[in-house]
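The complex appears here without one of its protein chains, the remainder shown in place.
Residue numbering begins at 1 within each chain, and the chains themselves are lettered A, B and C in the order written.
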Amino acid sequence: MFFIDAELIRLLAFVLGVIGFVALNAAYLVWLERKEAGHIQRRIGPKEVGPFGLLQPLADALKLMTKNLITPDGVDPILFKIAPILVMVPAIMSFVTLPFSDTLVARNLDVGLLAVFAFASINVLGLLLGAWGSRNKYAVISAARVVSQNVAYEIPMLVIIVTLVMITGTLNLHEIVTLQTGGFWHWNVLKFSASPLMPVAFIIFFICMLAETNRAPFDMAEAESELVAGAFTEYPGMGFGVFFMGEYANIVVGTSLATILFLGGWDCPLGLFPGVHWFLIKMYALIFVVIWIRWTYPRTTFYGLLNLSWKILIPVAFFNLILTSAMLKVF
Amino acid sequence: MDTDAITRPLEAVPTTAVKTVDYKARGFHLEVSVSPQHLRDVVTVLDRTGFFIETITGVDWLGEKAALRKEAEAAAAAKAKAAAAKAAKAAEEASAEVSTEESPAPKAEKAPAPVAAPEAPKQPEVPQTDDLEAVYDFNRYDTLFRVAVRVRVPRDTPEIPTISEIYPAAHWHEREARDFFGFTFAGHPYMVPLLLPEDADFHPLRKDFTA
Amino acid sequence: MNAFAPNPTNETFVLNLGPQHPATHGVLRIKLVMDGEYVVEAEPVLGYIHRMHEKMGENRTWAQFMPNTGRMDYLHALAYNHNFACIVERAAGIEVPERAEFIRVITSELNRISSHLLWFGAFILDLGGFSPLLYAFDDREQILDLLETVTGSRLTYCYFRFGGVYNDIDENFEAGARAFVARMRERMPMYHALVTKNIILMKRLTDIGHVPAEMCRKYGATGPVARGAGIDFDVRKHEPFSIYPRFDFDIPVYHEADSMARYMVRMDEIEQSLRIIEQALGAMPEGPVMAEKVPKTLKPPKGDYYHAVETARGSFGIRAVSDGTNTPWRLKLRTPSYSNLIVFGEAARGMLLPDALALLGSLDLVIPEIDR
Partner (left out) sequence: MTAYFKEIISGTWSLFVGLGITIVYFFKPVVTLQYPHETLPMTPRYRGHIDLVWDEVRGTNKCIVCNGCMKACPSNCITLAGEKAEGGKGKVLTQYTLDFTKCSLCGLCVEVCPTEALDFSKEYNLAGFDEKDYVFDLLKRLEAKHS
């Protein structure tokens, strides 16, 4: 007889599902981005391939895949090839512990929040190695920017997370959402009983999320008017494609995390019909905002970003931490 | 703008010839001709009085000397012709009562040839080689006053001192003039081709250049 | 100034910015010696698209050179047309009919706005903002459509002739120009709200990229670069040509000498150009658009001539040497971007790469004009 662990099958199904979800998201977020950018700029965006240009991502993927995978002269072949995977895989791994709904979660880890952040920090390593390995001056400048940017932004982000963990008292993502159920006034973003600065904390988290995923206005890593394509300058075809997908996967992780931590996950704003659809609505709304921001603002500079982090975000985050702990102690 | 305040220090520089120009017709106010040795003095005066440099224009005067010679010859011929005509007229007047209807014209036309011929080699001030000219255009921000500084050098040894320490802008203008005309700007710190390829050894704006 | 001071080390590297780089807007190459992200030395390398218009001018008649003028600064081609027409008119003593002068001013100012709009979009694109480019193009499209109805082309105009203009304008053009002035006045507050007052943009431009007045004088910088440094210099007022003295307009001058000042000068200039267009449309006389007595083969008298106009980028001067024949002996084209770019080498020293590129964008370079 076959003794196959049911849990293992479930896990495999979930991993496959997650990979499919991520790939589909990465492809269609490109479509969404182009469409949204188009309409913001009063154009249509992709429209030729399929209805509303819906088949455009497939055409793009096909184009990228048929391109020759060149390994340029002088690059470190191992680092050069491993880097895109190092960006992609941790993003997929993060999904393992993200609860999409009450039941839809691959592994409900007790240290889920910690695991997500552990995986998220590998992403930077991938970019650094890829840039370093491709031996391009633009790429190396970009790598230096990515690393210091991430170091600067992990601090306010983690301070906000510490505040949140103090409020909820758990690192289990599923539990964090469960504590927020019952309508939008229970969500962490509006938990004024813990701290009156919770909306500000959410904004800081959101800004840090943008910076961590290298999205505009913090896209200094691939600032195309300065560094051509930054860390991806030397990457051809699908090497670039995987980086690209990894970036969008990271955005999905970031917005999912924001949904879970602050917006009540799968909880309905009015306490009715909770479920995965609410999670997806909130997540895509946040992604819409991310794209909307990208097509509105110019890019910051490197020192502008550090100034923002050290002079505004970190003090405010710490102030929020102290305020929260005081309020938790008092009430 | 007080023209005197500019012209006086400019005239103080040796070898300068300062000439006011009709602005309406020509588009600039002052024309300063100077020998290459004293160019820097003129430019220093302009810098001190607050001018900015607009551009350096090279002009190749190939064939100018030949044209001048021809012109001089023609002028001499005309002069001789006039003199001959006068002489003829005088002669005619003198002999008015003698010859009546005889026309003096054919005699006068024949006359200049022997007169002009010895005059042509009498032009030693026109040398054989043609000139390259560099025209430095200066202008002011506060009032309308354009100054054109002209320097002439022979085509085969076109050496002009650099003014790039006085006006850093000249750094590029001089490189450009060297590219296109082959001037040598003595003392220029970085004389590599600016607009032409690095290994270019031709000067396209010289009139004898053919692609 | 920068929040960090450069930390001098001996480890510099050379970064080749261009000839194909998104921020150089054409084929300009800048050899940067970098210390980390700090620019130690910046040397622009030119000549990748040099077409030798000056030699072309010596090989064709005065009239045949007119199409070339529009191809140097393709963004403000009409000003280049204008200058060449003016210098030949000055040399040959041709009087231009009044209506033609009005048409010249209106079309040239429309062209100036279109040039500034394109610069605006491209500059914000250099700074990483995408949408303002498309909004600016939307407005610029209106101008190009208008100019197309009267000149027949959209970019490299060859519209002015010695003694007038090629075509007369009609009521449709006048109505269109009036509508555009109204539309642009409505759009300017949007641009200021979306871009000028944006904190990110302000942080990127204020106190960055100083080009002070004395540096402008030493390098011969003109146009918005000089006006951003507090120099009240605009050829339209300073050395009036055409019928500009008849119009009531201001020269925007900012004293900060940074990238923001240059940005503001250009944005204010759009409004001033709108004022000129409005006044010119109101005072438009009737009459011919071509001078009657223009000789068929033009032979300006011997001598050299200078004429300058204010283009969108600064003072564009032509020094023409005529030998009395129908072809110019020498045509020297003094282009503003060329002089403005020389400043970059000194001004960019010690800056961070993104700031240096913001400075480069704020100089508003058109490469074919540098490599004329």
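Quick note on the criterion: contacts are C-beta pairs under 8 Å (C-beta built on N, C-alpha and C of every residue); 3 or more make two chains touch, one makes a residue touch a chain.
These numbers were taken from a predicted model, which means no experiment stands behind them.
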| item | value |
| --- | --- |
| Displayed chains contacting the withheld chain | A, C |
| Identified contact with the non-displayed chain, of A:L24, A:I44, A:A118 or A:L270 | A:I44 |
| Per the touch definition above, residue among C:V14, C:A179 or C:I199 touching the missing chain | C:I199 |
| Options A:T296, A:S309 or A:T324, residue touching the unrepresented chain | A:T296 |
| Candidates C:T151, C:T222 or C:S259 - the one touching the absent chain | C:T151 |
| Contact set of chain A toward the excluded chain (per top definition) | 36, 38-44, 47, 292-293, 295-297, 312 |
| Missing-chain contacts mapped onto chain C | 60, 63-68, 71, 131, 135, 138, 148-153, 156, 158, 166-167, 190, 193-195, 197-200 |
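We take it that only the chains that are shown with their structure count from here on.
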| item | value |
| --- | --- |
| Overall pattern in which the protein chains touch one another (line/ring/star/complete/other) | line |
| Centroid spacing, where centroids are CA-atom means, of chain A and chain C in whole angstrom | 43 |
| Cα-centroid distance, chain A relative to chain B, in whole angstrom | 72 |
| Whole-Å gap between the CA centroids of chain B and chain C | 33 |
| Chain C residues counted as touching two or more neighbouring chains | none |
| Chain B residues counted as touching two or more neighbouring chains | none |
| Chain C - residues contacting chain B, complex | 46-47, 50, 52, 54-55, 58, 87, 90, 93, 216-220, 226, 231-233, 238-239, 303-308, 315, 317, 319, 321, 329-330, 332, 334, 338-339, 342, 346, 371 |
| Contact set on chain A toward chain C in their complex | 37, 40-43, 137-138, 141, 144, 216-217, 219-220, 223-226, 228, 294-304, 307 |
| For the chain C and chain A complex, residues of the former touching the latter | 2-4, 13, 15, 21-23, 36-37, 124-131, 134-135, 138, 194-195, 198, 200-201, 203-204, 352-355, 357 |
